[in-house]
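Contents: one structure, followed by commentary.
One protein chain is absent from this view; the other protein chains keep their places.
Order as written gives the chain letters A and B; numbering starts at 1 within each chain.
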Amino acid sequence: MSTLLTIDDLAISYRARGERHTAVHGVNLELQRGEVLALVGESGSGKTTIGHSIIGLLAAGGRIERGSIGLQLAGGDLDLAKLPARALQQLRGARIALVPQDPGTSLNPVQTIGASVAAPLRIHRWGTKEAIRRRVLDLLERVGLDDPERRARQYPHELSGGMRQRALIAAAVALEPDLIIADEPTSALDVTVQRRILDLLDDLRAELGSSVLLITHDLAVAAERSDSIAVLRGGRLEEVGETRSVLLDPQREYTATLLADAPALTDAAPRPERLAVEPFVMVEGLVHEYGKGTDAFRAVDEVGLGIARGTTHALVGESGSGKTTIGRALAGFHTPAAGSIRIGELDVLAERGSRRLRHAVQLVSQNPYASLDPRRSIGQTVGEPLLNLPLAHGGVRDRRVLAERVATALEQVALPAEVAGRLPRELSGGQRQRVAIARALIIEPQTVVLDEAVSALDVTVQSQILDLLERLQRDLGLTYLFITHDLAVVRRIADSVTVLRHGRAVKTGTTQQVLSSPQHEYTRALLDAVPSPDWLRDARRSRPTQHGQLEVA
Amino acid sequence: MPYALRRTGQAALVVVATFVLAFLLLHALPGDAIVARYASPELGLTEAQLDQLRLVYGTDQPVWVQLWQSAAGFLSGDLGTSLQNGAEVESLLAAALPATVTLASLGFLVAVLLATGVAVAATFSSAEWLRRAFRSLPPLLVSVPVFWLGIVLLQVFSFQLGLIPVINANPVEALVLPVLTIAVPIAAPLAQVLIRSIDDTVAEPFIAVARARGAGPRWLLSKEVARNSLLPTLTIAGVLFGELIAGAVVTETVFARTGLGRLTVDAVATRDTPVLQAIVVISAVGFVAINLAVDLVAPAIDPRLRKAVHA
Partner (left out) sequence: MSATAAVLLPRRTERAAARRRPALTLVLAVAVLAIALAWAILPWLFTSQDPVAGEALHALQAPSGAHPFGTDATGRDLLARVIFGAGNSLSGAAIAVLVGLVVGTAIGVLAGSTGGLADEALMRVVDVLLAIPGLLLALSVIVLLGFGVTNAAIAVGVTSIAVFARLARSQVLKVRRSDYVEAAFGSGGSFLRVLWRHVLPNSLGAVLALAALQFGSAILQISTLGFLGYGAPPPTPEWGLLIAESRDYVATAWWLTTLPGLVVAAVVLSANRVASAVREATA
């Protein structure tokens, strides 16, 4: 086996606001021919920066400060860090290829799929027009697109995300590159699609004998797909080595934390079943349609579910399954075409938009960057419900009382009181999500709808927020409707589950029932899609982490 | 195509509404145009003579009747009569139009070439100082008064350098400076929009992907950027048409050329409302037609819009 890529003491800096700051501090990596090296880390760890420096695509202001990026090709060794721009351009697309992160924006919207896939061939003058045309059709077929002739004529917006990513992979492997840099290649895709795309990449790598640099935030994906793994944190290498040895016996505390926090890898036992005599939240026969007449599209089709008081019910499904629509209906944000929703004695649909409803149920939405008014201080945001709903607990007119209540609410979500004076942009994503939760809880609702409330967060932050939600549930007796696409998170937090597909509930039951012995084919597909290699799961089951024990307790 | 039909209907509605507004603004609201124009004591017209004039111009009728008559006239090609010299407005326009169309279309052509050149140089030059220099050009030119620019051009090229004769210039020579003058206020905003839309396109992930495939600047510009930057630019076509008209008014005044602009200036100076109304309505028709054309052409440039068109 020979080495393809040798990164030696690589340091990269960026210029921002007139100042240079270092994004990567002297990293050493090695990638063997035909193997997969996973670069793992949270946002800001420098993993994408390293990937981009190899292919010479550092964002404006980025610069390699020192070190070398050695590429050992048949024709001789090259140092990509010092190669002239033109020579690097010759390598790009031919010897080094990129599979980008977001297939939605990575294809030229005014170019046909065929033209996009042909681009690397044409740029590197691979052959005649006709030869290129045939090669493109072969490639489209190879990456599993049906009817290549038609696909080649279509435009990106006419294809699904998974199909677009297949087309991008076709373009990446068109010239049989030695090195494929896959930058979060599946994070923008639905779970069941993710697995198929990763399988395709694996097959092509084996077929072409290429090496893959897999950049991912998902430790489980790395565990399942890589030969060796490099854990990055704050632009520094925490740990690097053979994947199994690193994950089975992490040398660094940070790696262990990442492992413990990765929901797919924490094989925590499901929560103890709390049998409810009668559901507190009842949804029956819910129907919602978008559009009118013959164009009408049923986003939600006769869905019913019940949630016992003080428990968490997860609503699982891929994009377009109708899970968000149901959550928003429960929170009183829109009126379904048919059905009924009750929270305790309250008829939600009759109370739409009323203050009583707001007291009963609150919504925490997915994106903590969009859900806080950028111009208002955290204190103003968190205190707003008290001013809007003066019936709440004696009414709050007194500024001092208000400030005290805000401080208490922030304390509840483990934020320091001085955060109240800050603006949202001064907070991290996790902190913002805590603020959104504090705002929802300050009027002491009984029920909270959490719409993908942890999906946008890094795993360690995600884990902290899940802990927080569990603690609040215990302390305050809250009832949660937890909307997510991630079955691994469901296993960790939910008492009961409804699996949705195309607006229909395919399975409802306790988490134990649904996840341990999946009856429905779709549920099984969703479960299979969660990357979690057996060797790692078995090892972790026999030796649960501290974190895992905490969850069982 | 129901979309095209609906869009055309909308455009027609705007034209009709504009006609009504222009009529009310210029004809009816200032009170009696005849009094405004002829009642000044110097003319010494008697009340009876004024009534006679009112009868001739039809201003003795109620506003709505006048509006209706005026609209019917416009539809049949009768744009009314000039208050200034009694000439038919359509023949005044017909006489003025060719010179202005020549000036404006040449100016527009020069402006497009200029703007494209500046925008490409400002975004694709290899040296950063060059990009900066070209980038600062459009905001600079946007800030310059057009009439002043015309005078300075005249001063420099005709009087200082003597390159272009002021008197007895042949038709081509006489067009050079006016065309330059009218081109600048079109080119500057056009270049600004082009630069911004190229910048936006270059920041798109698919450009990074194309570069990762080994694309060089030429490929990027011609295959990836050009078409994507065109659409946002086309949307200001109507605004540029307005600038072109304003440019014609100013340029023709500065260079003492005859044409639509000059006709406008004279009409305003003498409060010759029928002439001004005709010019306003025809310009609005031009603006609406250009925007309509852009909307109908857009799907050919951006396939994402095609769905909306057929739906």
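Following the convention adopted for this analysis, a residue touches a chain if its C-beta (ideal position, glycine included) is under 8 Å from a C-beta of that chain, and two chains touch if they have at least 3 such contacts.
Nothing here was measured: the structure is a model prediction, and the numbers come from that model.
Trainee: Hey, which of A:R142, A:R196, A:R252 or A:R422 is the one touching the hidden chain?
Mentor: Candidates A:R142, A:R196, A:R252 or A:R422; residue touching the omitted chain: A:R422.
Trainee: Pick out which of A:V300, A:A407 or A:V454 touches the chain that's been left out of the picture.
Mentor: Selected residue, touching the omitted chain: A:A407.
Trainee: With respect to the chain omitted from the figure, which of B:V101, B:L130, B:V144 or B:L163 is a touching residue?
Mentor: Answering carefully, the residue with contact to the hidden chain is B:V144.
Trainee: Suppose we count only contacts with the excluded chain; which residues of chain A make the list?
Mentor: Chain A touches the missing chain through residues 17-18, 331, 333, 353, 355, 358, 362-363, 365, 367, 370-377, 379-380, 383-385, 388-389, 399-400, 402-404, 406-407, 417-418, 420-423, 426, 436, 439, 443.
Trainee: Under the stated touch rule, tell me which residues of chain B contact the chain that is not displayed.
Mentor: Missing-chain contacts on chain B: residues 13-15, 17-18, 21-22, 25-26, 29-30, 139-140, 142-149, 151-152, 154-155, 159-160, 238, 241-243, 245-246, 249-250, 253-254, 264-265, 268-269, 271, 273, 276, 279-280, 283-284, 287-288.
Keep in mind that, in the parts below, only the chains that are shown with their structure count from here on.
Trainee: Chain B touches which residues of chain A in the complex?
Mentor: It is residues 55, 57, 89-94, 96-98, 100-102, 105-111, 119-120, 123-124, 155, 157, 168, 171 of chain A that touch chain B.
Trainee: Would you pull the chain B residues touching chain A in the complex into a rising list?
Mentor: My answer: residues 204-206, 208-216, 219, 223-224, 227-228, 301-304, 307.
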